[in-house]
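The complex is shown incomplete by one protein chain, all other protein chains being positioned as in the whole.
Naming follows writing order (A, B, C and D), and every chain is counted from residue 1.
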Amino acid sequence: MFAFLHHYYPVFVQGTAQTILISFIGILIGIGLGLCFVSLRRSKYRLFQYIARLYIAIVRGTPSMIQVMLIYYGLSKMIDIPQIQFLGSGLDRLIPGSIALGINSGAYTAEIFRSGLISIPRGQTEAGLSLGLSNRTTLYGIVMPQAVRNVLPALGNEFITLIKESSVLFYIGVQEVTAQALGVGGTLYNFIPPLLVAAVIYFVLTQLMSLLVSLMEKRLGNAYLKVPE
Amino acid sequence: MFAFLHHYYPVFVQGTAQTILISFIGILIGIGLGLCFVSLRRSKYRLFQYIARLYIAIVRGTPSMIQVMLIYYGLSKMIDIPQIQFLGSGLDRLIPGSIALGINSGAYTAEIFRSGLISIPRGQTEAGLSLGLSNRTTLYGIVMPQAVRNVLPALGNEFITLIKESSVLFYIGVQEVTAQALGVGGTLYNFIPPLLVAAVIYFVLTQLMSLLVSLMEKRLGNAYLKVPE
Amino acid sequence: SSNKADNSVKTIQNKKTLVVGTAADYAPFEFPIVQNGQKKIVGYDLLLSKKIADNLGVKLKIVNTEFPSLISELQDKKIDLILAGMVSTPQRKKAVAFSKSYYTVKNVLLVNKKNQARYNTVASLKGHSVGAQQSTTQETITKSQLADANPVVESNLTSLTTELKQGKLAGVVVENAIADNYVKSYPHDYAIAKVKLTTPKSFRYINIAARKNDKALVKRVNTEITKLQKNGQLKELFKQAQALQAENK
Amino acid sequence: MTKHIIEVQHLKKHFGKNEVLKDISFTVKPSEKVVIIGPSGSGKSTLLRCLNRLEDDYDGRVIFYDQNICQAKTTDLRLIRQRMGMVFQQFNLFPNKTVLENITFAPIKLKVMTADQATQKAHELLKQVGLDDKAAAYPQSLSGGQQQRVAIARSLAMNPKVLLFDEPTSALDPEMVGDVLGVMQRLATNGMTMIIVTHEMMFAKKVADKVLFMDKGVVADEGTADYIFNQTSNPRTKEFLSKVMLSS
Partner (left out) sequence: MTKHIIEVQHLKKHFGKNEVLKDISFTVKPSEKVVIIGPSGSGKSTLLRCLNRLEDDYDGRVIFYDQNICQAKTTDLRLIRQRMGMVFQQFNLFPNKTVLENITFAPIKLKVMTADQATQKAHELLKQVGLDDKAAAYPQSLSGGQQQRVAIARSLAMNPKVLLFDEPTSALDPEMVGDVLGVMQRLATNGMTMIIVTHEMMFAKKVADKVLFMDKGVVADEGTADYIFNQTSNPRTKEFLSKVMLSS
């Protein structure tokens, strides 16, 4: 059943590289947008709060496939990206595609950051302020590091979701794993074996991502959470 | 820009009905599977725990689009469903499609139920047992009602996700909203307007779903969580 | 319609590349294979594209995406030409300009070998699911000529034929070239049904699509097609594509 | 009937490598009030939880009315637990049930009483603990002291033969403590058998027939309240008491 792999594995390797690339860019943009919108959401100004809420509501309320297509068709009308080929797809698809993924992920990331900040007891802020520290130092020196540590698992889940969601980019012609599997299926006149291969690839990628996140959790100081005997 | 709606609105109405139908069935199946797998996960027997973990890991680690296609092709070998047409799609696609959605959702639902049970302090179980109640009565009479109340928001989010994920069924020929929008887009040679319409439809559906869940939250007794002055 | 000078050929020659859009799940017209460890999209349309690029003296670049979105990509100037086994329907003619035809199709019903005897007539399909690719002439034909059947529309042809093999569909309406190829590749799985489908004239011709204003480009393309038709190379290219698929499946 | 309600014999319990109870033995007579004191982590809660098998897998024997709890089958165990009420530090009221439902839930479910009987009994008990006006309230709307008194009423609804208290006032604001201790004092006066883990030394002095001082998993000292608080020469007891009394 998987004899075709012998011949077609380079296609899957290329697709995997592409999936990793778009996921990586998407994650970076997602974190950036998340930080940006969590600030808006916590801002004193109603208008900013409102913008952030609207963005989050729209992203969470519509399928990512539709978002990706709308952003791609929308962006391609607005900006002109050179059609340089990279790993088998044009940059004019890769870039809007990754941006779309990032815009989608940003809404979830913003909510995760927000929950992280909420999770840190008010007492931590008060302890910082009562020592004479500024609001800024208290936020970035005391609250944030703890918040980031707390939300790492949730962030990890979001990254995993993003890796999986990246499969919708096949519809705008990005040659990632799903697109490659569908293409090979077209040549073989049979979909099932290449789709199984794609499923395994995603599974491995997402497992690696959770491994990575749990390593980071350890590095970011599991120590202080452990209660020694 | 939306003049086409004048002509095409019945297509979207049909698609919306279809989306609601498959989401509804998917949610029911998801809840059933979730309950089933959370029992396996908490079972004394290693093998059952292992099966539940594997199921959850696979579902969470692969894109739902690939799952849906593989489940659909797989299921169709196993069960035989009459090809009765319903709202523009055969039951033989609607049903396996909904089942696929349910299988996907079940993994998340199981984890939500599990977190709900964990969220109830051990003291509640102990109080029940110390009054002489059986394990069963304690679980179903005391812990479960509180757990369900606690996880309602998370369940609501999962239902919203399912409504959005149902868009992948267009790939197995279910004529839900996305499929209809893409069809209209292919006819108009312009995807943006019909996709925008689809996005609005999903947005309305998901907002309605969150409304429904928050009503249920109220009914399931917000009272006892409020601390009157 | 405009009197402005048509720069379409010059633009392509200036950027030294011709960008052709296709949807590579349609063997033998276009499909991916691996050659020397590299993925490559090949097929009849690609061989022809190469000839056109050569004629223009530029490099060829392929953009592979979903069939239903090709025309919109063309209009967004993401691609210069579509070579994707695209039939020049009157409706499409409103949106794009078509070259001369380089292939003539007839539509047939591809069925599972087991059911070859079962589906002989249009009536025998009543109440059964028949597949067609979304936004294609086959979709229109299915819906008009097999009105009693249940149409199943998906964006990808292979997903339909996979379903056919699984017994989920009674038949799939496809072009005869594709159908022949399926039968040749998998004689035990697929067969062509005796069901009579008529292919209206306006649905018969496969052409290359270009933007409406790119008249000069269409002209150049037509010249090349005429040349290849005359010296018999067009048929050769098709056979070459079929052979390529046979050795890669 | 023996002269003891509860007999604990050579009770041992470990969590992994941590030996929490090391050979504990003592007895409780009808109407006796046993108070257990000792530093944090000495195993007081664990001991109490072993008595009604909320902790499992221990060595030794716990005899309750001639029945060995350690070997009781599930159905017997449930009957035993009905006759052995337990009051927790964290009250553990059911937050989704009203005060009345909290008290009547178990008797009705276990078919010990009809719904009417249970309701009547609940109102009586609520009167006893001074909270009859709160029958329809939800636990979250009560103060800690009120919640704990409801929890006591809930235990009493099953007509237990003995009540176990695990630091019933530790989670309370100081002004609430008095009300709860008042209720307990009245129960004691009325002849209820009680085993009480507490840090309220004044109260212990007042009600205890017997005081056990636990330290590191053993009963390090044992005797009447007078003995423990005034006469003992055990240095650990004295050190502990000096620390705890200093703060109050």
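In the analysis below, a residue touches a chain if its C-beta (ideal position, glycine included) is under 8 Å from a C-beta of that chain, and two chains touch if they have at least 3 such contacts.
What you are looking at is a predicted structure, and each value in this text was computed from that prediction instead of being measured.
Trainee: Which chains here touch the chain that is missing from view?
Mentor: Listed by label, the shown chains it touches are A, D.
Trainee: Looking beyond the chains shown, say which of A:Ile27, A:Ile112, A:Ile142 or A:Ala199 touches the absent one.
Mentor: Only one listed residue reaches the unshown chain, and that is A:Ile142.
Trainee: Among the options D:Arg83, D:His123, D:Lys161 or D:His199, which residue touches the chain absent from this view?
Mentor: D:His199
Trainee: In the full complex, which of D:Val177, D:Val197, D:Val211 or D:Ala225 touches the chain missing from this view?
Mentor: D:Val177
Trainee: Could you list which residues of chain A touch the chain missing from the display?
Mentor: 121, 123-124, 126-134, 137, 141-142, 145-146, 149, 221, 223-228
Trainee: With the missing chain put back, which residues of chain D would touch it? List them for me.
Mentor: For chain D, the residues touching the absent chain are 39-40, 169, 173-175, 177-178, 181, 199-203, 240, 243-244, 246-248.
The working rule: only the chains that are shown with their structure count from here on.
Trainee: Counting one step per pair of touching chains, how few steps separate chain C from chain D?
Mentor: Graph distance in the chain contact network comes out at 2.
Trainee: Between chain pairs B-C and A-C, which one is joined by a greater number of C-beta pairs in contact?
Mentor: Most C-beta pairs in contact, of the two: A-C.
Trainee: Quick one: report the Å distance separating chain A from chain C, using the average Cα coordinate of each chain.
Mentor: Their C-alpha centroids are separated by 36 Å.
Trainee: Can you give the whole-Å distance between the Cα centres of chain A and chain D?
Mentor: 52
Trainee: Based only on mean CA positions, could you tell me how far chain B sits from chain D in angstrom?
Mentor: 46
Trainee: Please list all residues of chain A that touch 2 or more other chains.
Mentor: Chain A, residues with two or more chain partners: 73, 191-192.
Trainee: Give the residues of chain C touching no fewer than two other chains, as numbers and ranges.
Mentor: 69, 72, 156, 159, 162
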